[in-house]
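What follows is a single structure, and I will ask about it in a moment.
Every protein chain of the complex appears in place save one, which is left out.
Going in written order, the chains are labelled A and B, and every chain counts its residues from 1.
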Amino acid sequence: MLETAPSTDAYLMLSGTLFAVGLIGVVIRRNMITVLMAIELMLNAVNINLVAFSHRLGSLEGQVFTIFVITVAAGEAAVGLAIIIQLYRLKSTINVDEARMLNG
Amino acid sequence: MSLNDLIFLLPEIILATGASLLLIAPVTGLRDSISAKWAMIALLIITAGSLLACSWAVPGMEQTAGFARMFALDAFSIFFKLLFLFVVAIVVLLSDDFLRESRYSTWEYYSLLGFALCGMMFMASGVHLATIYIGLELLSLSSYILAGYYKNEQKSTEAAMKYFVLGAVSSAILLYGISLIYGVCGTLNLLDIARALSTVVSNDALMFGVILLACGLCFKIAAAPFHVWTPDVYEGAPTPITAFLSTGSKAAAFAIFVRIFYVALPGFHLDWSMVLATVAALSMIVGNLAAITQESVKRLLAYSSIAHAGYVLMGIVAMNVMGLRGVLVYSFVYVFANLGIWSIVLMMKRHEYAGEKVSDFEGLHSRSPFWAFSMFVFLLSLGGIPPTAGFIGKYFLFYAAVQAGFGWLAIIAVLMSAVSMFYYLRIVVAMYLRDGKEADVTASGALKFVAAVCVVATIVFGVVPNDLIDQVSSSAKGLHNKGAVTRNATR
Partner (left out) sequence: MANYSVLLVAALIVLSVPVLTLFIITPLIRASRANKVKLEPYECGVPASSLAFDHRFSVRYFLIAVLFIVFDVETVFLFPWAIRFKQLGLFGAVEMAVFLAILLIGYFYAWKRKVLSWV
């Protein structure tokens, strides 16, 4: 590891906080687009974790997995946006609270 | 890796190519929905054939793992892959009427089902957390779209949205768990994880990772504290897709659950077993008690499927040979009983969301006694009553729990099975003792075929379960001997 690089612990704290911000964002935000962004935040927290560990362990596996996570996140965003557009077409809103035809 | 590795993947390659062709078929001029169905069925048959051929061609199946030990073609994965192929074939038959009435694109529907199946097959074969994750996401992304396939129906789009948001969050949680496990073990390969952990006594980061991973997986199998999406999604999704979600994707999630916990984390059994036992108990209690008051058959079955997730978790908690066999047997018999029920529900359906109130089943016996009897058999099987196959599965799971010292869990399971009979019998009472409505049962040939196959299988495997048990025992063998799955060194 480079002398100047922060320790893995610092990365873990950063990623843990990012993950928590994302999780809280999903729970408290009502706008679907914001929820989608919060989910991306959670996935990127995972990426930070993986790259930090990969750097510390000197194994490339984590970085390769990160690439896969990034692409899957893109696919997820695409599917999510498509569902949001369809919901907007039907209901003219993307507020998650308005989606309550199913009593859950 | 080398070209030889491709033989491991042959069924998946064929399936993915076929699904891609199904996707571009409609834009090249083919619009006929009947040929879509036959193309899909042909694709499934070819995939199954190539899978069997591969399993014969690859010698020493118990110890094979290709692609730098990321992908195993062992007896365990072949068992689940054949089960998935069967489920998807049945779902194709169930979807026929739905696609004809709704006039949504048929080819894309089958293509998505094909991709979902491909993801499930990767899940069954994955012995590396990356493979497992990619398979899981392929299944999930296809399922989100399929759940919202009634594009112009608010309920369906809403179901897709809820499924998407909660599914995406759960896979993020699962991934966070994976990243922590990677940090502790330095590898994503399940066997190497087990090897790395053999020297570790206890580690908080690891436990946190395992718990997050378990949370993500429990979400996918709809176990209790993570079950809130299930009733809404099952109710809103098109009924054939509900059938798919409650059998196929659930069995796939069980497959990876078993694979990860039996292969990678057996050394920490003491730590995670109590957590999962609590989840199992909670699932059985919440699922069964909530199902009692449901008026909608789809919601009732959703809650009952939460309870069934709890039963299967018992087999994973037990962590012994009986438990492993129990998970396999239960996944198998549960698929037949559940698909049978969905085919009967589809027979009752007269317009898009009908056939889903318990009262819709009133007087089914006088209208069509055979289908009423079939429904009776399926419900008995779900309840675990002896002459049906469901009993065999429950027997294995309960016995495994007692054997592993989780007697209290088995007691809860037995009590809750008794509770479950109460709401299953509500449907039976409606069918046999109430006066019928005038509406007819409209059963197409495909639905009749599915229901008949399922009822025969449910009774036959219940009366003479020996073949099933033998098969399951040999499928489970490779997995339980720790480290037997991928002893083959990497190339």
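The rule is short, and it goes like this: a residue touches a chain if its C-beta (ideal position, glycine included) is under 8 Å from a C-beta of that chain, and two chains touch if they have at least 3 such contacts.
The structure displayed is predicted, hence computed values, not measured ones.
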Subject >> Contact partner of the left-out chain, one of A:37, A:77 or A:90 >> reply: A:77
Subject >> Absent chain, residues of chain A that touch it >> reply: 13, 16-17, 19-21, 24, 64, 67, 70-71, 73-75, 77-78, 81-82, 85, 89
Subject >> Missing-partner contacts on chain B, residue numbers >> reply: 20, 23-24, 27-28, 202-204, 207-208, 211, 270-271, 274
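What we mean here is this: only the chains that are shown with their structure count from here on.
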Original post:
How many angstrom between the C-alpha centroids of chain B and chain A?
Top reply: 26
**OP:** Using the touch definition up top, name the residues of chain A that touch chain B in the complex.
**Re:** 8, 12, 15, 19, 22-23, 26, 32, 35, 39, 42-43, 45-46, 49-50, 52-53, 56-57, 59, 61-62, 64-65, 68-69, 72, 75-76, 79-80, 82-84, 86-87, 90-91, 96, 99-102, 104
Subject >> Complex contact set, residues of chain B against chain A >> reply: 129-130, 133-134, 137, 141, 144-145, 148, 151-152, 154-155, 157-162, 164-165, 168-169, 172-173, 175-176, 178-180, 182-183, 186-188, 228-229, 231-232, 235-236
